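One protein chain is absent from this view; the other protein chains keep their places.
Coming up: chain A.
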Amino acid sequence: MIQLLLRRLALGFITVWLVSVIIFLGVEALPGDACTAVLERDAHGEALAKCRADMGLDAPALTRYVDWAGGAIMGDFGVSANGQERISEIVGYRVRNSLLLAAGALSVGIPLSIFLGAMAGLWRDTWVDILFSTGAIFAMTIPEFVAATILILIFAIWLGWVPAIVLTPADAPPLEFFPEFVLAAVVLTMIMIAHIMRMVRSSVIEVMASDYVQMATLKGVPYWQIVFRHALPNALLPAINVIALTVAWLLGGVVVVEVVFNYPGLGRLLIDAISDRDLPVVQAITMIVAATYVGVNLVADILGLILNPRLRSHHMRRG
C-alpha cells in the first residue's frame, strides 16, 4: 500500500513538472514577452534591451526555466510584468479568496448533492427522483452567467437582501466578504450539485440492487441501517473521484462567476492578467491551478484507498 501511495505521489510530481514545462514553452512560443507588454510602443532598441536585462529575459531559456521553476517550488513566482509587484503577494490573497468561495460552495454543495443523490436513488422512478434529477439537470444546464444575473436580479435588486457585486478589496479580512459572496457561492453550488448528485444516484441504485444489500435485507437488517451501513459506504466510493474533480474545478477559480460578481479571486486575476498581457502572472496562476488538480486528485486516490478495503489489499489475493 505504501508503495502504491509513493507511486501515485511520484506520478503527481511528474505531472506537475510536465505542466510547468508545457506552460513555459507555451509562453516562450508566444510572440513578445513581458518587456514588450510593459513598454508597448517603446519596445525597441536600448529600452527593450535594458528592460530585458533587468528582468533577466536575455538569459538562455533553460536558465530562465530553472530559475522560474526553482522559485515556483519555493512559492516565489517572481515579479509581475506591469506593476513590479511580487506575484506571490498578489496571488496569495486571491488564492485565499478563491478558497473561501470554494469552501462556501463545497460545504453546502457536497452534503446536499450526496443527500439529494441518495434520496433520488433510493426512491428511484418516483416523484422524488424525477423532481431532484430534473431540478439538478436544469440547474446545470443554465449557463452560470445567466443564473448569476437572475439571482442578482431577484435577491439583490428586487429583494435587496444582499449586494449585487463584491466591492471588498482582495486583501480584506475574510469576514468582510460576507454576505456579498453568498450569491456567488449559490451559483457555484447549483452548477456542481448536478454532477455529484447524478453520480451518487446511479451508484446508489446499483448498490441497492447488489447481492449484499439483498442479503442484508434477508438478514433482517432494518431499511435505514442497510442504507447507512451497507449501501452508502459502497455507493460513495465511485463518487469520490467526481467530487475531487469538482473541488479542483472550484479551487481553480471559476472565471465567469468571479467576473460576474466582481469577486477578487484567482479567476478574476487570471482574466485581468491576460488582458494586461502579464505573462508571469498567467504562468503562476496556471501552475497553481495545475498543482491543485493534481493535488486534489491525489487526495481522492488516497481517500479511495482508505475507504475501499478491496483496493487496500488487492495485492494479497489474486482471483
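Just so it is clear, contacts are C-beta pairs under 8 Å (C-beta built on N, C-alpha and C of every residue); 3 or more make two chains touch, one makes a residue touch a chain; residues count from 1.
Quick note on the criterion: contacts and distances are computed from a predicted model.
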Hidden subunit of the complex - UniProt protein name among "Amino acid/amide ABC transporter membrane protein 1, HAAT family", "Peptide/nickel transport system ATP-binding protein", "Protein-arginine kinase" or "Heme lyase CcmF/NrfE family subunit" | "Peptide/nickel transport system ATP-binding protein"
Which residue from A:R52, A:R94, A:R201 or A:H230 sits in contact with the chain not drawn here?
-> A:H230
Among A:I137, A:L153 or A:M215, choose the residue that contacts the chain missing from this document, as touch is defined above.
-> A:M215
Hey, which chain A residues sit against the chain that's not shown?
-> 3, 6-7, 209-212, 214-223, 225, 229-230, 233-234, 237, 307-310, 313, 316-318
